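With one protein chain held back, the other chains of the complex are shown just where they sit.
Here is chain A:
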Amino acid sequence: MGFSLGFLVGILGVLILFHAAYSTVQYRGLLKIMEEEFSGPPITVVAELLLGLVLSLWAGLTVPGTFLSIHPHSEENRIVALPANLDFMIFNHRGKVFPVEMDLKLKH
């Protein structure tokens, strides 16, 4: 899979979440000095969390892969369904008399 775009976006989202956590720790330290109660994180942290959530959601939806069609007759399942009719393939016919040009396919 390698480092796809979604993976990098996910790393960025997680880093943003870590930064938000660090900011909250600092904010709590500030509150301790000012002797105030914690009522909720500052608005910048909330914005960072939202951004991190959106980025991670995008990464979480794209990185695991794409959905495959479950209909046996759909376009993308034609090659997957090929081994199902191996019993009906016949190679013992008059065409085998003619020489096969093996190199023809390799050149493509």
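Rule of thumb we're sticking to: contacts are C-beta pairs under 8 Å (C-beta built on N, C-alpha and C of every residue); 3 or more make two chains touch, one makes a residue touch a chain; residues count from 1.
To be clear about the criterion, contacts and distances are computed from a predicted model.
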Chain not present in the shown complex, as UniProt names it (candidates "DNA repair protein RAD51 homolog 3", "Protein farnesyltransferase subunit beta", "ER membrane protein complex subunit 6" or "Translation initiation factor eIF2B subunit epsilon"): "ER membrane protein complex subunit 6"
Full-complex contact with the absent chain, from A:8, A:30 or A:53: A:53
Absent-chain interface as seen on chain A, which is shown: 13-14, 17, 20-21, 24-25, 28, 38, 40-41, 45-46, 49, 52-53, 56-57, 59-72, 74, 77, 80-81, 84
